[in-house]
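The structure follows.
Omission of a single protein chain aside, the complex is shown with its protein chains in their original locations.
This part shows subunit A:
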Amino acid sequence: MGGPSRRGNAVLVAATYLTVLAVLVLPVLLVMVEALRTGIAAAWRSLLDPDALSAIRLTLLVTLVATLVNTAGGIMAAWLVTKYRFRGRGVLVALIELPISVSPVIAGLVWLLLFGRQGWWGGWLDQHDIQIAFATPGILLATLFVTFPYVARTLMPFMEQQGREAEEAAFLLGAGFWRTLWRVTLPDARWALLSGILLTTARGIGEFGAVSVVSGHIPGLTETMPLHIETLYNGYQTVAAFTMAALLALIAMATVLLRSFLEHDFRKASS
């Protein structure tokens, strides 16, 4: 490569770094700075507030359940779509990706439409004293919907490339469906699977739109971390809001970093 184009490359690299710095790193840094404006003790105290603790607990619970359910569902969906050719397969692939393209607010509204007091099944649920909308189950459903595609989508390309032969070999050696999945298919796909799980977790922790619609914003009851941040900020509790935001950002960054680390490892292993 000649001199001018090398210089051009250097400029491009610098520009990319600057953009990343300005758009991605600076906001996070600013959040940290704002959180620590009155000292670390005040920030820490704001996290020990009962409503804050409740929000953290709810977020972790919802994310954990959503990740578990969507890992199982995502594995099945990816396996079905990549290892079998059946009628409607293309439609199924499109459906799996739907939550990525649909606005989360709409996802929340759908659940309200179904389970809200004025919704289709609202009356019946009310009679039987079952709370879904404006309660934890509703938040869970919204998170489930929004985070569904990630495990399936990260597994699909890998499983496609895996093919059927190893599974057929396991079958011919006497392993049943579950044992083949557990001992042959998934261990082979473990990096892709882990990556998908981490992505689901990150997405689940940070989900705002869909959850906001179905939650009802009841502090200490139905507020997740992102919702609580909004409540705090609107109530001029700047330090508390930014501390919670910093915590959220740290968790999200940790998962994303872990994921890219794994991905790097995985590329090395598969090359």
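Please note the rule applied: contacts are C-beta pairs under 8 Å (C-beta built on N, C-alpha and C of every residue); 3 or more make two chains touch, one makes a residue touch a chain; residues count from 1.
Keep in mind that, in the parts below, contacts and distances are computed from a predicted model.
Asker: Can you match the unshown chain of the complex to its UniProt protein name from these: "Sulfate/molybdate ABC transporter ATP-binding protein", "Succinyl-CoA--3-ketoacid-CoA transferase", "Tryptophan synthase beta chain" or "Monovalent cation/H+ antiporter subunit D"?
Answerer: Per the UniProt record, the undisplayed chain of the complex is "Sulfate/molybdate ABC transporter ATP-binding protein".
Asker: With respect to the chain omitted from the figure, which of A:Asp188, A:Glu230 or A:Glu263 is a touching residue?
Answerer: A:Asp188
Asker: Per the definition of touch given earlier, which of A:Met76, A:Ile130, A:Ala166 or A:Ala254 contacts the omitted chain?
Answerer: Hidden-chain contact among the options goes to A:Ala166.
Asker: Where the complex has a chain not shown, which of A:Arg7, A:Arg57, A:Arg179 or A:His264 is the residue touching it?
Answerer: A:Arg179
Asker: Taking the full complex into account, what residues of subunit A touch the chain not shown?
Answerer: Contact residues on subunit A toward the absent chain are 85, 165-166, 168-175, 179, 183-184, 187-188, 190.
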